[in-house]
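Read the structure below first, then the notes.
Yeah, one chain of the complex is gone here, protein chain that is, but the others are all in their spots.
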Amino acid sequence: MNASNVDALYQEIILDHYKHPHGAGLREPFGAEVHHVNPTCGDEITLRVHLEGSRVADVSYDSVGCSISQASASVLNDLVVGKDVDDALTTLNAFQELMQGRGQVEPDEDVLEDGIAFAGVAQFPARVKCALLSWMAWKDAVAQASAKEDS
Amino acid sequence: MNASNVDALYQEIILDHYKHPHGAGLREPFGAEVHHVNPTCGDEITLRVHLEGSRVADVSYDSVGCSISQASASVLNDLVVGKDVDDALTTLNAFQELMQGRGQVEPDEDVLEDGIAFAGVAQFPARVKCALLSWMAWKDAVAQASAKEDS
Amino acid sequence: MTGFDVEAIRKDFPILSRTMAGDRPLVYLDSANTSQKPRQVVEAIERHYLEHNANVARAMHQLGAEASEAFELGRDKVAAFIGAPRREEVVFTKNASEALNLVARVLGDGGRVGAGDEVVVTQMEHHSNLVPWQLLAQRTGADLRWYGVTPEGRLDLDSHTLTERTKVVAVTWVSNMLGTINPVAEIVRRAHEVGALVVIDASQAVPQLPVDVAALGADFVAFTGHKMVGPTGIGVLWGRYDLLAELPPFLGGGEMIETVSMERTTFAAPPHRFEAGTPPIAQSVGLGAAVDYLTDLGMENVAAHEQQITAYALSAMNELPGVTIVGPKEPVDRGGAISFTIDGVHPHDVAQLLDSQGVAVRAGHHCAKPLHQCFGVQSTTRASFYLYTTEAEIDALVAGIRHTQSYFGA
Partner (left out) sequence: MTGFDVEAIRKDFPILSRTMAGDRPLVYLDSANTSQKPRQVVEAIERHYLEHNANVARAMHQLGAEASEAFELGRDKVAAFIGAPRREEVVFTKNASEALNLVARVLGDGGRVGAGDEVVVTQMEHHSNLVPWQLLAQRTGADLRWYGVTPEGRLDLDSHTLTERTKVVAVTWVSNMLGTINPVAEIVRRAHEVGALVVIDASQAVPQLPVDVAALGADFVAFTGHKMVGPTGIGVLWGRYDLLAELPPFLGGGEMIETVSMERTTFAAPPHRFEAGTPPIAQSVGLGAAVDYLTDLGMENVAAHEQQITAYALSAMNELPGVTIVGPKEPVDRGGAISFTIDGVHPHDVAQLLDSQGVAVRAGHHCAKPLHQCFGVQSTTRASFYLYTTEAEIDALVAGIRHTQSYFGA
């Protein structure tokens, strides 16, 4: 880990998403709302999912957190809104695999798009949780919203 | 600590008292009875004190324990029975000081008589408790018996 | 023949080369009390403190990342060593006693044991797996019952019948006094049949036997670092994940929280929920090194060595006139703790005389007072063995016992 790694962490794309987050704010309608916390640092996100059939119609969120966690929520929004739930979950798996790969996993730009900018985060174990906070919240919310749709 | 120290510990006098304890057994009358335990090893003593005014008229006891704890009870019996309580307590202090002196205290034979044979015990911290078991029980019993006499 | 070279192993333990009383070499036969530590473990701890020390979880700087990784690697190693299905099932405590108290407290606080319920232990428990259950019974109004022990020193499984009222069965795997290895699989079967949880005190098992908690099928397993060539100050509670996830916390504070306000707190997932305050960081590193050391030797080999040395010791001691072994006399379903009495000589005096010969054994009730009562003795002398014990050391023990008998004219 050296100074250049910090630049790998704070890629231009990440700082852009951080400063101009996509899809931020809480919106209606929504099938499920969850609140997730990173206990170590206190970062928090409230996230809503609105499904239309098997399509992710909207993901809206309100979060307090660092550049990595905020940018990650913005990229999540880009990657899952409008997608089929199953495809979105596949994207989540790819993102999670990248994050937990300790820098050994080669990201697929076709799947992760701007998400590949997070490859550098995988080298900073303490920050992996930041990058995953919104994704885990989304996974939780989707499960709840799907359960509601089904019942 | 070497082999010769073990001989310093197991002086002839101690082994004699161990094999032929003075005043063993529980007798009546008595002003107080106590039961003390050495929690580390499980050695136990039940000890009774009978006072006549300020005189220690009898000390009787039933104990299970090692050579050191048994011999010590026997020597205790020699040293305190028939004495004035205050004098006996002075003897106790001298014995306790010897035991806790880590081998640095010179015992006074006029006060401790056979008790000086325990000087070697002071070099074995783990055995000091054995040597003091009966004495601490006696101190406790005397306090209880005196309180009763006074009330 | 064991699968490793004991003489070579002994070089890893500098203390075993010490010279004791009367210029005699140390003969350390008190490993059931605590084991000696190889250089590898001590150096891992030293390196950690001097090169990678930081607090864990909370720190995002490089040292913090290194320390967190080292600490959590200790957990991974322990999880692998005992075959834990998930690393999150390994909770670090300060010793086995805390692990057992933790389970007893949270089963009570969590409503798993209440008034009228029954908790079952055995007469051969170490105080650390007896007193916590007595305290739980007192706090909750549950009844404490127990399996008895046969004159041969085996668990008498007919002495108590489990019922629907039985909520917990807490049993030692290997007795630290008798050496007996209990039929834990059968106990698990009977307990689960009535829906009771099983807590295994594996303090004497994990150091000596290959252990697979998944195969064992128990619900909780406790053991302690210092008896398995690891450091003091660390113990392990393994628990089934779903149970850990259900139970309330034990101690509060530090990183065991999810979110905190002045009024109330929500708690982190296992294992962190049960690890309040700064955990035993350097001790996890040391325990990880200990597990590596044992794994390199191979636990099958460690167990075979214990079997062999115990058989050798039993056959020598069974021959000694005036010496009575308390516990199984044959090396069958038996670990390497041998407690014994010598006619006419108190165990303290035995231990003292042996010590003057350089032979370190333990005398007393070995934290198993009720068990001593079963055998009508107030205390015993205990010799116990480990991977570095040699037959020559057993010979020294036997010679020391003979010397003791003649010294006391017994």
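Should a chain be cited, it is by its letter among A, B and C, assigned in written order, with residues numbered from 1 in that chain.
Following the convention adopted for this analysis, a residue touches a chain if its C-beta (ideal position, glycine included) is under 8 Å from a C-beta of that chain, and two chains touch if they have at least 3 such contacts.
These numbers come from a predicted model, not from an experiment.
Note that of C:R39, C:H192 or C:K329, the residue touching the chain absent from this view is C:R39. Considering the full assembly, A:L9 is the residue among A:L9, A:V59, A:A94 or A:L112 that touches the omitted chain. Screening C:R10, C:K167 or C:R362 against the full complex identifies C:R362 as the residue touching the chain left out. Contact between chain A and the unshown chain involves residues 1-6, 9-10, 15, 40-44, 64-70, 124, 127, 130. By the touch rule set out above, chain C reaches the unshown chain at residues 14-15, 18, 20-21, 26, 28, 30, 33-34, 36-37, 39, 41-43, 45-46, 49-55, 58-64, 93-98, 100-101, 109, 123, 126-132, 134-135, 139, 144, 146, 224, 226, 231-235, 249, 251-257, 259-265, 276-283, 348, 351-352, 354-355, 359-364, 366-367, 369-370, 373. Where chain B meets the chain that is not shown, the touching residues are 1, 37, 39-40, 42, 124-127.
One rule holds for everything that comes next: only the chains that are shown with their structure count from here on.
Per-pair tallies of C-beta contacts place B-C first.
Spacing of chain A relative to chain B, judged by their CA centroids, is 76 angstrom. Separating the centre of chain A from that of chain C, both taken as means of CA atoms, is a distance of 45 Å.
Chain centres here are Cα averages; for chain B and chain C they lie 37 Å apart.
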